[in-house]
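Worksheet: the structure to be examined is printed underneath.
Only one protein chain is missing from this complex, and each of the others stays in its spot.
Showing chain A:
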Amino acid sequence: QFSALTEVLFRFLTEPKEVERFLTQLSDFATMNKISLGPLKNIVKSILLVPNGALKRNLSSEQVRADFIALGLSEEKASYFAEQWKVNSPTLTRLAVGQTLMINQLIDMEWKFGVTAGSSELEKVGSIFLQLKLVIKKGSQLENVYVELTLPQFYSFLHEMERVKTSLESFS
């Protein structure tokens, strides 16, 4: 019984967007075990506080287990929860990092390159251009930024980005 509930809880934690599914599963659980939904919701709310706090402070599974026991849960249930925690913590941590503030996050990049054949100033040209479209998340909206680069600019941009990658890798 407890394991089924824990399973539902962790599924919600790892996919926080699936709110409806979580609520449906909770009401199913309530009907199956003949508990009313209201008190169950309250219990679940308080239970959820523990993993959230644990995530913030990067607690290990032993510490989570100790916390639960201190809160009055039986040892067996607390150990079970701690086990589930250990299994799920990488996903949960990654989610939490993903939620961290990012300024003007780059979402997508599209590109095209071609040759300028002619213009109103020059009858025959034949120079290469590269156009990038950067999709950036500003606040909650997406903004498209269009940039044109010449060939030498492209090569130095590529070079700089490779330097950034080396730098990032040395820190991971």
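In this text, contacts are C-beta pairs under 8 Å (C-beta built on N, C-alpha and C of every residue); 3 or more make two chains touch, one makes a residue touch a chain; residues count from 1.
Everything that follows uses one rule, which is that contacts and distances are computed from a predicted model.
Chemist: Which of the following names does UniProt give to the chain that is not shown: "Parkin coregulated gene protein homolog", "COMD9 protein", "Hemoglobin subunit beta-H1 isoform X2" or "Gem-associated protein 7"?
Modeler: "COMD9 protein"
Chemist: So one chain is hidden, and I want to know which residue out of A:M32, A:L106 or A:L142 touches that hidden chain in the complete assembly.
Modeler: A:L106
Chemist: Thinking of the whole complex, not just what is shown, which of A:T14, A:N33, A:S60 or A:T93 touches the missing chain?
Modeler: Among A:T14, A:N33, A:S60 or A:T93, only A:T93 touches the chain that is not shown.
Chemist: May I ask you to list the residues on chain A that touch the chain which is not drawn?
Modeler: 55-58, 93, 96-97, 99-106, 109, 111, 113, 116, 119-125, 127-131, 134, 136, 145-149, 151, 153-155, 157-158, 160-162, 164-165, 167-169, 171-172
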